[in-house]
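Here the complex is missing one protein chain, while the rest keep their positions.
After this line comes chain A, so read on.
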Amino acid sequence: QESQPSGLPEYIKIVEVGPRDGLQNEKVIVPTDIKIELINQLSRTGLPAIEVTSFVSSKWVPQMADHKEVMRGIERHPGVQYPVLTPNLQGFHSAIAAGATEVSVFGAASESFSKMNINCSIEESIEKFEEVAKSARNMSIPVRGYVSCALGCPYEGNIIPAKVAEVSKRLYSMGCYEISLGDTIGVGTPGSMKRMLEAVMKEIPLSALAVHCHDTYGQALANILTAIQMGVAVVDSSVAGLGGCPYAKGSTGNVATEDVIYMLNGLGVNTGVNLYTVMEAGNFICTALNKKTNSKVAQASFNTGTI
């Protein structure tokens, strides 16, 4: 882990989740060709990882019904990872058949959330993921693990850091190369982020950690800053802040990639990403979705005509 005099990582990997997490939480169903164009534009920004789709039953997530077509239709730029969600073994096999070379599994630090979201306990979900991890290992496919509700749960409220650490450790032990800690409802603050990371860092090496912050309460950038001050060097975000919060109607969800990059640029942290091209991709998808961007940087930049 290289760090600057400021104590921050010299390089931060941005994982772009707009095409999956973002679009999944948008009401309007986006045509396949638009999804593909969005991903292709994102591939040219310097982003090292773009989560493209989810191999989940279209009955549950209609937005992701075209997962095969998207996977097969996108340009694959060298040096860019294109992970896809695979909730179970069936989804995993389908993803591989469609050409996926990296997958993600989604755990949660809350029993209630796990039950409500995927209709099984945390333990049962871990068992399913272990099947995926095992197959993935055999095929040398890297697996990323997500832990939802890391800073709070819409049903249980407060989540204890020890629980987040426990679930993270299970996912890491089964072979996930990276654990993305998600503040699913955006309730976290720098205080709870610090406490949670301190607990998780006892179990997982820092270099294997990522933060996935939602901006529902406006806290995302402050939380991300806290995480990177503690050495976290992987940050998830969504172009144009795509994806509302299903638990607070009308509220925002994912933090906007543009706003994260703006902050990291100002901190002298390298991301390899061209902010302007991300804003263009954001403009493209917002036009297609007929919605305003959730990125304040994009809002300010397009209105003053300066970048």
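In this text, a residue touches a chain if its C-beta (ideal position, glycine included) is under 8 Å from a C-beta of that chain, and two chains touch if they have at least 3 such contacts; residues count from 1.
Everything that follows uses one rule, which is that contacts and distances are computed from a predicted model.
Engineer: Looking only at the UniProt record of the hidden chain, which name from "Immediate early response gene 2 protein-like", "tRNA (guanine-N(7)-)-methyltransferase", "Hydroxymethylglutaryl-CoA lyase, mitochondrial" or "RecA family profile 1 domain-containing protein" is the right one?
Structural biologist: Per the UniProt record, that chain is "Hydroxymethylglutaryl-CoA lyase, mitochondrial".
Engineer: Who touches the missing chain here, A:88, A:104, A:117 or A:219?
Structural biologist: Of the listed residues, the one touching the omitted chain is A:219.
Engineer: Which residue, A:34, A:120, A:201 or A:267, contacts the hidden chain when the whole complex is considered?
Structural biologist: Here the residue in touch with the unshown chain is A:267.
Engineer: Of the residues A:145, A:161 or A:188, I need the one that contacts the missing chain.
Structural biologist: Answer from the full complex: A:188 touches the omitted chain.
Engineer: For chain A, which residues lie in contact with the unshown chain of the complex?
Structural biologist: On the chain A side, contact with the omitted chain comes from 6, 186, 188-192, 215-219, 221-222, 224-226, 245, 248-252, 256, 259, 262-263, 265-268, 295-297, 299-300, 303-304.
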